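A single protein chain has been omitted from the complex, and every remaining protein chain is retained in its original position.
== chain A ==
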Amino acid sequence: MTKIVAVTACIAGLAHTYMAKANLEKFAKQKNIEIKVETQGAMGIENKLSEEDIKEADVVIFSVDTNVADRDRFEHKKILEVGTSEVIKKGEEVIGKAINMAEGEK
């Protein structure tokens, strides 16, 4: 089964960060895909991805308007990078793209 991890972060870290997380989780659930989303909002890193989460993930989604903190954790992973508003508006498409990327590896 495909496994996705994601990081969301917007500028103020109040709204877009969490809306993007909600949308990613919603559409992943629809497609029956396991997803864990780390938020890097105004409160700092929440729901932090563990080393194991990252290792097991087939693909990483960065849904960010800023830089990802501790980006080197994701070295050598397949990364799909989009803005937060893209995920909020077209969440299904983004998840679809991520799945395609993950399956490309098999």
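We take it that a residue touches a chain if its C-beta (ideal position, glycine included) is under 8 Å from a C-beta of that chain, and two chains touch if they have at least 3 such contacts; residues count from 1.
One rule holds for everything that comes next: contacts and distances are computed from a predicted model.
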{"item": "Listed names \"TIGR03943 family protein\", \"Amino acid ABC transporter membrane protein 2 (PAAT family)\", \"MEDS domain-containing protein\" or \"PTS system, fructose-specific IIC component\", matching UniProt entry of the absent chain", "value": "\"PTS system, fructose-specific IIC component\""}
{"item": "From A:4, A:19 or A:37, residue that would touch the chain that is not displayed", "value": "A:19"}
{"item": "Residue among A:30, A:47 or A:66 that touches the chain left out of view", "value": "A:66"}
{"item": "Absent-chain interface as seen on chain A, which is shown", "value": "9-16, 19, 42, 64-67, 71, 85, 88-89"}
